[in-house]
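For reference, the structure I am asking about is given below.
The complex appears here without one of its protein chains, the remainder shown in place.
Labels run A, B, C, D and E following the written order; every chain starts at residue 1.
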Amino acid sequence: MGQSPVSTDVALGEQGKQVGYLRAPASTNSSAWGSVLVPIAVIENGEGPTMLFVGGNHGGEYEGPVALLKLIRELQPEQVRGRVIILPALNLPAVTAGMRLSPLDNKDMNRVFPGRWNGTITEVIAHYIHEEILPLCDAVIDLHSGGASLALMPYISMHYLDDEAQRERTWQAMMAFQSPLALVMKEISGPGLLDYAVENMGKVFLCAEVGGVGMLAPATVNITEVGARNLLKHFGVIEGEPLSRERRGLSPMQLMEIPDADCYQMALSAGIYESFYELGDRVEAGQPLGQIHFVQYPLREAEVMAAKRSGMLVGRRGPGGVAVGDVVGVVAMETGD
Amino acid sequence: MGQSPVSTDVALGEQGKQVGYLRAPASTNSSAWGSVLVPIAVIENGEGPTMLFVGGNHGGEYEGPVALLKLIRELQPEQVRGRVIILPALNLPAVTAGMRLSPLDNKDMNRVFPGRWNGTITEVIAHYIHEEILPLCDAVIDLHSGGASLALMPYISMHYLDDEAQRERTWQAMMAFQSPLALVMKEISGPGLLDYAVENMGKVFLCAEVGGVGMLAPATVNITEVGARNLLKHFGVIEGEPLSRERRGLSPMQLMEIPDADCYQMALSAGIYESFYELGDRVEAGQPLGQIHFVQYPLREAEVMAAKRSGMLVGRRGPGGVAVGDVVGVVAMETGD
Amino acid sequence: MGQSPVSTDVALGEQGKQVGYLRAPASTNSSAWGSVLVPIAVIENGEGPTMLFVGGNHGGEYEGPVALLKLIRELQPEQVRGRVIILPALNLPAVTAGMRLSPLDNKDMNRVFPGRWNGTITEVIAHYIHEEILPLCDAVIDLHSGGASLALMPYISMHYLDDEAQRERTWQAMMAFQSPLALVMKEISGPGLLDYAVENMGKVFLCAEVGGVGMLAPATVNITEVGARNLLKHFGVIEGEPLSRERRGLSPMQLMEIPDADCYQMALSAGIYESFYELGDRVEAGQPLGQIHFVQYPLREAEVMAAKRSGMLVGRRGPGGVAVGDVVGVVAMETGD
Amino acid sequence: MGQSPVSTDVALGEQGKQVGYLRAPASTNSSAWGSVLVPIAVIENGEGPTMLFVGGNHGGEYEGPVALLKLIRELQPEQVRGRVIILPALNLPAVTAGMRLSPLDNKDMNRVFPGRWNGTITEVIAHYIHEEILPLCDAVIDLHSGGASLALMPYISMHYLDDEAQRERTWQAMMAFQSPLALVMKEISGPGLLDYAVENMGKVFLCAEVGGVGMLAPATVNITEVGARNLLKHFGVIEGEPLSRERRGLSPMQLMEIPDADCYQMALSAGIYESFYELGDRVEAGQPLGQIHFVQYPLREAEVMAAKRSGMLVGRRGPGGVAVGDVVGVVAMETGD
Amino acid sequence: MGQSPVSTDVALGEQGKQVGYLRAPASTNSSAWGSVLVPIAVIENGEGPTMLFVGGNHGGEYEGPVALLKLIRELQPEQVRGRVIILPALNLPAVTAGMRLSPLDNKDMNRVFPGRWNGTITEVIAHYIHEEILPLCDAVIDLHSGGASLALMPYISMHYLDDEAQRERTWQAMMAFQSPLALVMKEISGPGLLDYAVENMGKVFLCAEVGGVGMLAPATVNITEVGARNLLKHFGVIEGEPLSRERRGLSPMQLMEIPDADCYQMALSAGIYESFYELGDRVEAGQPLGQIHFVQYPLREAEVMAAKRSGMLVGRRGPGGVAVGDVVGVVAMETGD
Partner (left out) sequence: MGQSPVSTDVALGEQGKQVGYLRAPASTNSSAWGSVLVPIAVIENGEGPTMLFVGGNHGGEYEGPVALLKLIRELQPEQVRGRVIILPALNLPAVTAGMRLSPLDNKDMNRVFPGRWNGTITEVIAHYIHEEILPLCDAVIDLHSGGASLALMPYISMHYLDDEAQRERTWQAMMAFQSPLALVMKEISGPGLLDYAVENMGKVFLCAEVGGVGMLAPATVNITEVGARNLLKHFGVIEGEPLSRERRGLSPMQLMEIPDADCYQMALSAGIYESFYELGDRVEAGQPLGQIHFVQYPLREAEVMAAKRSGMLVGRRGPGGVAVGDVVGVVAMETGD
């Protein structure tokens, strides 16, 4: 394996707060010797665990970057025990463009891990993270928001894990985040996730999905900020107890699971999808979940889709327009459903 | 002025329900003698006013098309006194593409009225509507949803009108719609609106904005459907009294106004816009309304924007990403604010 | 009306053969003071009529340009009585790109006549032709080939004309072309055709459609070359009698008509169109003409389309893929059908 | 090697007819958790060989998908001995777009075998076919049509094979297809073909090229349908004897070969290619085959190309426009030429 | 004629320095109620002439914007007698994109004057300038730089003008600019120039071309800055005498003319253009000026182009690559050549 061309102006291992960038060379038609400068902050003080917070793994997901930019400015070294690494815009070209994939190579950063040292720009960045940053970390928190195509109930999530100790550590961390919903889940999105890369190293990995449809709302920014600080407290990197929802006068965090692919409801026709339910509603397997309209044919009856699983609707298609294969509904089940 | 190349297979003036299309010739690289077929429905029975309902004036706004497709299928001629014309997807290529503008000529249908008989495809369709359909109508209701770039409180709206009788007729109709909000407003969007075309003919014009950020939600579909039927009742085209919000156990429709350009708050920097308020919140002139973050520069302080008007936040930027000149907030004022 | 910015290096009115270009200024991102150079040939000798031959009105139609390039090289002034003007590639940027529309402004040259002196590049060229070239001509022959989207029986055609003398002159010229088929027809393609521009000046206009689906075949090149020379003979510009199909041992030219829009069969669904007939086959109104398949849904029955007119299939969709509104079949009727 | 993310809802090994899809996850800007659903049919009954029919390996080639969609609907389990697997649109995004390559990753499916489990969407699908479907098959028939850029005589073909038994089995199968032409050939198109993947497993592979220039014609659909059923009969999967061309009153299938790269004639200039011959004509090495015209330069003589091989013209450039390196003619040789 | 939708936050007629923008509404897919904000500065003090400086009429031309941004910041009202209006980036979307044409509508701002109040965004801005700004001005100076496609000797220029008084006033102003070269010239670029719009109002118009090939160099910024200040002095708007080149120890400004289209040398083939001369060299009519190479054909001799005019080479193609119709050389003639 070759050597990463990525360099950085922050020195991991130094005490204090450093804000700089990872420089990844990018030869383009408009810049022969150009670079992508991925912002990075490192706040380090004394002994303690290393936590990595990631925002902007996808472009068009704004809560993570905003919460992390604020955290970078607010968090002082003297408040920290250990090390906090923050990448507020991991796929910077995608974040800048406001699109899920990088406009430079049309890649989803969260599908290319562990990356390639001599691949396209997105793969090169992923490779550097995988080789140089992840090995330093005890826990990685990846802050997503659903993006342009999905509306999601704000949740923190973990995968089903084989290793009991890892599962337990991850579970404890997840419970500290204190979003409205916590999910144990199985993905349907294929290989290359940052998640698997971290999990394979035996570390704690959590994925937050807070916000959606490309929007940024005060409430979801708040959940993200509180959750991030709760995790810092949980790991003892900053002082204090995680702030529970109950303490804030809110209903307790609900725990559910997404055990298989049938929880993801897929459009089998292209058209306009009308959901019959809002996020948080109870849906019943076999009952109508929504329907697809065909605007070119006013007299054609809408195609009704039946739910495949009973449970709570925790996600649905963001835009009205759907193509074949798009996820239009995500149903989470209570443990025991 | 030349003759429109648009033809139709529905016969205006015939009794009964007809569903067909307006055929507008469109020469493209993939179809030499192709056409755009804009769906149209006409439901006609006896004497009475003619009402035109328009959906899909912009693509990516779904409540109107869905509510109107359902109305086409449900409304029977024997329920009608007069005539209902429904164009559920006026800018069909835009609706199909899920984009505000037509992908065929990059035009906003709602900026090209009164159209041109020998213009681009969007102008040709606008011209036909202007010459052949609008003159038949007593009232025109244009159903919008904010689209990909705006989150809006559901409202029905009219413009400030000089003619007192027209203003009064329009006002009465607006009050019948019964959405959460009703607005009397001034636009900042330039010429070419369908609105002005209808108003200049001395007719009633209402614009509904129900939904946004490209989404389609059960609640906003419902507001649109109830509002459309309320207007049919108001004009006596179908039987019954408009169903008031109070009768449905909801708070009464709120009446506000947007008297000038200062009610539209504009981004003066590009970045990520974080609103400090949700739709419906009270904002105060001179107080912070939101701020813009700069993801490439974690240490740069966010740019705080002060509200220019006091009132209620009725609209805000949908996606987090903003460019210079984008509207990030719309403030409506109470009469007398 | 302003003055055309187009200039030329050929001198109309001079005796002999001149080959040059029309220079139309075109400001683009890659050329600030660039020009489009539309090739033109003028072969002039003594007294006689002026005939204009046009190829490349659309890009991707190759028989006209090839036949005319050969004619330019072969025709000598001493063979001519009068004047032959040849524009082998009227919409040069489209011809070069092999696309129906100009890549510079996305315009169909044959939809923008009479053009605009200060319009886009395609309109500017059309305007110059309309103002400077057409007034000089007695007859205009426009050589098309169906292009990428249509397969057509080779035909020469004229429109229904109100003026009896013009109709008779046009008819006589059409009969001289001697392609397999001659059509009197009504268009469905909207305004802006070169055809109407010429006809409105009271001149003879003929449109040949020889070839199709973007291909160039020896047989269709031959029909075009023979037809062009036959017309030169018919008008007495070169010596000799038009060469009849009978003299060449072929079946006589068949005369048919396309009297209305129902002769053009339009797809009402998107999918793969399978024609049940080949060009030249007899079809019956009300009988199946073809069907549309849906590749995403193997079990969905194909949608069968019934013919709206009885007659001969003279055109059909070229590519298998169809969109709503595409012409999939053209039926010509015998006089008296 | 990692595990394919592709899943399916059909159960290979179950008796009866199943029609479903292969689900390949595809993260795009418009669908975060979207999927491509490649249609698949399996018709299985008792003991017997497994045959795979593939259509839509390239988009814009329509005979295969249409013939296979019909076969899926018509073929009943009780008619079958063994198993028929049908992929009517292998590269579904390309088929839907009507383009040779997938619009999602700009890949030619038929250049990426054996695929990559963690590659782009086209590679991921190829990998799944290679790992999960091909090993089950005794024979694979890949139905092509030339596509937008080539006009081809309808043929069935095999490669020169080193293994005698495999060559003999393949030859016998090829002779059963009964198209106008059968070819033994060498490719010039580089690695990654489905062909090689199947041949390397020691199985029978046949490639049909029936149709072209993106068109779909009754005659070529018919050849494809008859050929597919003939192969089913040849392998004993359905009853009956292959239907010979002679039995249908047609000339016998002609057997020829394409032994080397010189049989493919390549354009060395960009321009408009005029073939002097039609498909099926005899051409002589060293004699003019066609010529290239230069539309910007009417007086420049066309560039004549001499044939490099004597034989029959079995393929030629579809569109008139050619670029340097495009194949403009394919000459097949009689055994012994 | 309708009313412009453009508004501004600067008050023409007020004393002092104001910096704001012209707001032109722009409906796009990413911003429903968006605007283009064209920066404008007005510096006004007492009685005196009004001068307008324009930069960024084209994007990718940087000296004008940079010199004018500096001028805006440096110039204080108390230094001024009269009024200076500065538009440093007239076609802002083009300037931001670094492209000659606006990416919003693919229009060259300097080809659309006098604009259209209801046209595309570039036309709307041009119309506002034409109607609201130009009538206030005594002199307009338009600062260009050749852009990506042209290398030019730094010059100030005026057109041949019929009106003697206007010609004299313009001449005097031109002589004050003091760039290396001054040109009286005829354009070949067609209608719609800002130049003609101003000249038709009887005002002084000067066009500077200083810099090129998209670059920004210290020397050309300096020429632009000195020239702009010289003109302010010439018109008495700021104090002092124009600073002559002689005073700066430089050779005197050279005066030449470009009387006709033959001074612009045009490529008649596509390839790589190799100029035999540098800017400022003397060229002779009929002698080789440069040659075009064909990279695909190493053995093809380069096409040599002979100069059509004798004089000084004042401009040449910037990039090596040329298309047919591109200007590759501009020859200026001495008065009397």
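Here is the rule we go by: a residue touches a chain if its C-beta (ideal position, glycine included) is under 8 Å from a C-beta of that chain, and two chains touch if they have at least 3 such contacts.
Everything quoted here is computed from the prediction, not taken from an experiment.
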item	value
Sole contact to the chain not displayed, among D:Leu71, D:Val84, D:Met99 or D:Ala307	D:Met99
Touch criterion as defined above, residue of E:Val6, E:Ala24 or E:Ala41 at the omitted chain	E:Ala41
Residue of E:Pro88, E:Pro154 or E:Pro242 touching the missing chain in the full complex	E:Pro88
Touching the absent chain when the full complex is considered, from E:Leu12, E:Leu243, E:Ile272 or E:Ala285	E:Ile272
Residues of chain A in contact with the chain not shown	2-3, 5, 7, 23-37, 105, 117-118, 124
Contacts of chain E with the absent chain, listed as residue ranges	19, 37, 39, 41, 56, 60, 62, 65-66, 69, 72-73, 86, 88-89, 92, 95-96, 98, 148, 151, 213-219, 221, 272-278, 293-299, 301-302, 318-321
Those residues of chain D which, in the complete complex, touch the missing chain	58, 60, 99-101, 106, 108, 110-111, 146-150, 188-192, 261, 264, 266, 268, 319, 323-327
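Operating definition for what follows: only the chains that are shown with their structure count from here on.
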item	value
Most distant chain from chain E by Cα centroid	D
Most distant chain from chain A, judged by the mean position of its C-alpha atoms	C
Chain B and chain E, separation of their C-alpha mean positions in angstrom	42
Residues of chain B touching at least two other chains	37, 60, 148, 319
